[in-house]
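Report on the structure given below.
Note that one protein chain is taken out, while the other chains of the complex remain in position.
Here the chain labels run A, B and C in written order, and each chain numbers its own residues starting at 1.
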Amino acid sequence: MMAVAAARELRDGEVVFVGIGLPNLACLLARATHAPNLVLIYESGAVGARPARLPLSIGDPALVTGSLMVCGMADVFQCFLQSGRIEAGFLGAAQIDRWGNINTTVVGDYARPRVRLPGSGGAPEIAIHARRTLVITRLDRRAFPERVDFITSPGHRDRAGVTRQSSGMPGAGPVRVITDQGILAPNAESGQLELAAVFPGAEIETIRRSVQWPLSLRSPLERVGAPTEVELRTLREVVDPGRVFLK
Amino acid sequence: MMAVAAARELRDGEVVFVGIGLPNLACLLARATHAPNLVLIYESGAVGARPARLPLSIGDPALVTGSLMVCGMADVFQCFLQSGRIEAGFLGAAQIDRWGNINTTVVGDYARPRVRLPGSGGAPEIAIHARRTLVITRLDRRAFPERVDFITSPGHRDRAGVTRQSSGMPGAGPVRVITDQGILAPNAESGQLELAAVFPGAEIETIRRSVQWPLSLRSPLERVGAPTEVELRTLREVVDPGRVFLK
Amino acid sequence: MSKVMTMTDAIAAHVHDGDVLVIEGFTHLICFAAAHEIIRQGRRRLTLCRLTPDLVYDQMIAAGCASKLVFSWAGNPGAGSLHAFRRAVECDPPAIEIEEYSHFGMVARLSAGAARIPFWPLRDYQGTDLPAANARIRSVTCPYTGETLATVPALNPDVTIVHAQRADADGNAQVWGLLGTQKEAAFASKRVIVVAEELVDASVIRADPNRTLIPGVIVDAVVVEPWGAHPSFAQGYYDRDNEFYVAWDRIGRDPQSLQQYLDAWVHGIADRAEYVRRQPDLVARLAARPAMSGEVNYGY
Partner (left out) sequence: MSKVMTMTDAIAAHVHDGDVLVIEGFTHLICFAAAHEIIRQGRRRLTLCRLTPDLVYDQMIAAGCASKLVFSWAGNPGAGSLHAFRRAVECDPPAIEIEEYSHFGMVARLSAGAARIPFWPLRDYQGTDLPAANARIRSVTCPYTGETLATVPALNPDVTIVHAQRADADGNAQVWGLLGTQKEAAFASKRVIVVAEELVDASVIRADPNRTLIPGVIVDAVVVEPWGAHPSFAQGYYDRDNEFYVAWDRIGRDPQSLQQYLDAWVHGIADRAEYVRRQPDLVARLAARPAMSGEVNYGY
């Protein structure tokens, strides 16, 4: 359902900065259904990739074979991302706060980590430069704290309350946080994440209890339709027939 | 004779930034005689070029075919030149002063030019970054003034008398000014150009009258040997059989 | 959706009076076909930017298209002076404005433009008169070493025209041989026109993706124009017309003969196809002989 919901967020013809796992499933699904002209760019340098198999890593050789362009990473970050050519970027999150600030660096104190996570990768620059970002993460009380332990990628306001526009960030930031139970989106005025859409079978109260800040409800609250027959079949038969990422 | 004298300045195995015309003849001659492992780099991006014909322009296709590497010009200037990988660079000069400052920009006032010359090209950065530069220009009183009309490429001291080391320039600057009658070189202490070597048949007094500043003589003054049989034959039969640049 | 159109339509749609224009290519792949169409359509007040104005901008200056030139080396490569340029800057007052850098400075301006940052740092210009002649050459202090480095400002053209050996209908363009600053100029530009010697199927591009210099996602129009870079050259397609470069010194020296050239070879013909038809000796004189690259394997 997360992959389906993410796929629906993509528009035909867009240039998308793709990560491995669910983002990749979402992009491949979107391209196989409503967005055949989606251009997939991977931080490894593959542009317009058409992988013949589901890539297991962001640098899978299948991303290269038959792609439109392969360039060095300096070009990826300077000429594509920093120059504003990326319309949508995906981010994961170990923790995310009410402003959409994301932590993928460390649980606990930076100098004395309880759990050391992989770190930044390209996430901060995606969060700053992509015209909009889509965050994909499971709903979990520990993952949605009042305050993240470390801001790896910026959301709509920093710790001092300064907005991303005032900090000079070109992109719109995390416009959708897609969880396994519903979608959070920033309030148009405050930038604070509120519940914007609920997936079939999900309970609003459960969702609220899974978030450590008082979660507002958007009105009207969108009820997301279940994956269609076509979406499910495409996912299972075309995108991930080997069930590498699908459970 | 100028091409022969310039060729003799090059050492085997060096990486040389080449210009078209005499510098190119000098490099090809050096490679055909005492320096078979000279690596020729052209500002157009051809590295390790082995032109099958004498290139008429710095971007001749013959510089590309069979070269070791062709890269973009950002790499030429950043990764090769600015990074200090170039051992010798050639410069031409419309005017050159006693400190080796070179003008290739304008005769007369910059805003109201009497003669507009082509301008900088890559000369300032060659003059600053190549470990040493070789200047090739005909001896002529107008070309060796007390003060150049415009400093396009820096020599050993600027107009205020500041040395190139104090200005933070990595290269040694113009270590040889090769003319049609002899070679000028900077005094080891002052950096002022003095007459270091005289070609066969040239008169010291004629040379001195062709320079607008009081030209010192290095002691001992080198008497350059005439082009050898091998040098002449190589130039005429191997390097420029079509007599494009040789008179 | 195909972006392929005629040169006439591409210039009409994307090159406007007053634009900041880059016709790219360092001696290699200079799109004279586009320049001639711009002259024919009578564009005015253009700011022309190139490292080497070359004959291409000398012709456009002579035709009255330019109000300003941004450059680093204004000669006829290997053959002498650009006389229309010299007449325009040696007259009093000058007929065009100039803004002058070194090659490295121009490369750095386009690199900054492509990366969309406002300046680029370089070690250059110490002891020269260039910063005094051009107030846009400035400096910055390194936040680590305290050193002073020179800076140049980003150059972000309104439109860049890139000539490529081949492209697909979406504008994915492959270039080999000298690369100049084509990639940087295209990424720096608001609009991009790709002109190709050959239109190829996307499968040709996808067979060798490292060869792609310009991605279709930044391209607005694709024009297919064989011999479109003559008298400059296209590696693997045709040689540089050195005879014409030498002849230009004579043509350009006399304003009247230059005007006759423009009348006959630009205004007097409809398009590049006619230009090629009227020079039946081009193939015999300049067509490239084979020197093949060999293949590599992209499989896994």
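By our rule, a residue touches a chain if its C-beta (ideal position, glycine included) is under 8 Å from a C-beta of that chain, and two chains touch if they have at least 3 such contacts.
Computed from a predicted model, the values in this text were never measured in an experiment.
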{"item": "Touching partners, among the displayed chains, of the absent chain", "value": "A, B, C"}
{"item": "Contact residue for the chain not shown (choose from C:D9, C:E147, C:E243 or C:E274)", "value": "C:E147"}
{"item": "Options A:T65, A:T137 or A:Q192, residue touching the unrepresented chain", "value": "A:T65"}
{"item": "Omitted-chain contact residue, chosen from A:A46, A:L68, A:I86 or A:L134", "value": "A:A46"}
{"item": "Listed residues B:A5, B:L22, B:V39 or B:I58, member touching the removed chain", "value": "B:V39"}
{"item": "Residues of subunit A in contact with the chain not shown", "value": "20-21, 43-46, 56-61, 64-66, 70-74, 77-78, 81-82, 101, 105, 110, 112-116, 118-125, 128-129, 150-155, 158, 162, 164, 167-170"}
{"item": "Residues in subunit B touching the chain absent from view", "value": "15, 37, 39, 46-48, 50, 61-62, 64-71, 75, 78-79, 82-85"}
{"item": "On subunit C, residues whose C-beta touches the chain left out of the figure", "value": "116-119, 121-123, 136, 138-145, 147, 149, 151, 153, 165, 174, 176-177, 179, 204, 207-208, 210-211, 233, 235-240, 288-300"}
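Heads up, the rule we're going with is that only the chains that are shown with their structure count from here on.
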{"item": "Neighbouring chains common to subunit B and subunit C, by label", "value": "none"}
{"item": "Chain whose averaged C-alpha position falls nearest the assembly-wide average", "value": "C"}
{"item": "Geometric centre distance via CA averages, subunit C-subunit B, whole Å", "value": "28"}
{"item": "Gap in Å, rounded to a whole number, between the CA centres of subunit C and subunit A", "value": "40"}
{"item": "Touching two or more other chains - residues of subunit C", "value": "183"}
{"item": "Junction residues of subunit B - those touching two or more other chains", "value": "none"}
